[in-house]
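A protein chain is absent from this complex, but the other protein chains hold their places.
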């Protein structure tokens, strides 16, 4: 499929890249990542120019990489610099190299013209480095289109159903005695979309109750900002007379293929920052993995399989889908500006626009 | 592929449908089945109109079903009757609903114009309710075209080879000292085909010997009737001076896809009906599962894989294939009458007609 261009793709956690080469497909391109002796992160096409063996099966030598099939060596620009048993190297022995930035605990990859790769355009995640807060990082692998997974994170209203018994609120169901009220606000600024959803006077699911540190009703706020290709900045707050706890999160979706996605996440809290009382980093890891892998991903993958089965049926938007609607509209404009066809996935969802 | 139209498709055992929704694909259509609070069985398109999540992951509420992703609720007509946080429901929020009849221990589904759904056309299986007999039900899942599996059940001559050491007869092999005689009779009446095969003076395999209740040679009779789309009514009798035991069976084939099939079966006996002496229900379950899953299904699936490998080779019919031949001929006429193209599977098999 057509992927968004001229953007940095979050491709790995910093901790994933070592001197053992890592094979990872980004936007259908097979890429080998490794950290050279100098600490520099390198991203090359994952093939030896000689006989197409994956370089990811090779060995790092300084900042270079040696193919383990016949010993050809490539430097970090993608040029072959050594062929065993011969003095010269054919000029055509060259593979693609990709610009990389390491920042905020992630590896960001540029797939377009290297001359246009501006490190200042990497999304801004300063709270990951704030000494008063404490960050935990995740990578999840999802068998669904990256837009479907992003939509899940933008559509906060699902927390009251899919996450009812974990991190959601206990409200919104048909026939329920409703005392809660919901405020929504959505605002587009250039290529960014801002959204606030605030639920007043709500009881929380058991995990969210522990985060809030209060079992009384709270005001639960989600403040979100989306930017291309699919980074969702989210600030989650629980507030009442007893408490005010905040979590900064980024949900960053990177296409592996049209139907598989890397979902990166950082979960940055302003409570339990001593990592001794609840929650410790390990609590956060366990809880988030349970929710994302046990509730979100199975649903999004089921949705993808159903879309594949039913073909191009059109979604029927709800009033609460305003944020997704605005984001899809923005994405369509980005494709149009670049004279690119809008991917099928965004055409199907585009009908949500009318509900905006 | 093209499936037979204007017929009731056996889709589930009655016992399979509860207030936990069941996802099942019938004729390539993903359908959710559930039993509402009233006891009514409901069959809906298995997708939420909002964002295409499978309703089969949802929760039954009365006779309605709630999507567990965002809480939309659908009634048994397929109309959306509730959207969280809004007073009105978009008219377009609607999915298909299918007529259903629960009868003879099965759920029968109608995929065509509901106005034409006549419950009187459900196949007639009265022995399943006869107090003097005792019924055991089965569902087998087969990775082959439903016609191939049906052909297996119509072609009784395979019992002497494939089931030689279980439920078959010990006769018919090359070089065997033959004292048996076989009578065949085939008769077409409208869209139904009748067939009788009688083997005289035959020894039986060990399991069939136990059913017969006699280790002496018997007359073994199969009396069969086929009706569309692929229900095979079968009466199996073992008779000699010592014994006369009878089994009423229905073998009912429903397409899941062009190469996968639900095979429903009821096995109704006039012996061991106290469920204390041999055979108990558990004996029947164990024996049938061993024969169908250990002998029939592996062969039919191997046949399907071979047909896929060899492409359109034509079958060479035998004299004993008269019943299949007549059924295929009838099915071709049904397709022709409906102005539908004959499925490839029936074209390949159609050459059997000349042997009829």
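Labels for the chains are A and B, by order of writing; each one numbers its residues from 1.
The rule we apply is simple: a contact is a pair of C-beta atoms (placed from the backbone, for glycine too) under 8 Å apart; a residue touches a chain by one contact, two chains touch by 3 or more.
Values in this document were obtained by computation on a predicted structure and should not be read as measured data.
Among B:1, B:290 or B:318, only B:318 touches the chain left out of the display. For the chain missing from the display, the contacting residue among B:6, B:188, B:235 or B:299 is B:299, taking the whole complex into account.
By the touch criterion stated above, the residues of chain B touching the omitted chain are 151, 155, 157-158, 160-162, 172-174, 182, 299, 302-303, 305-307, 309-310, 313, 315-320.
Interface residues of chain A facing the missing partner chain: 30, 46-47, 49-54, 57, 61, 66-73, 80, 82-86, 90, 92-93.
In this section, only the chains that are shown with their structure count from here on.
Centres computed as Cα averages put chain A at a distance of 47 Å from chain B.
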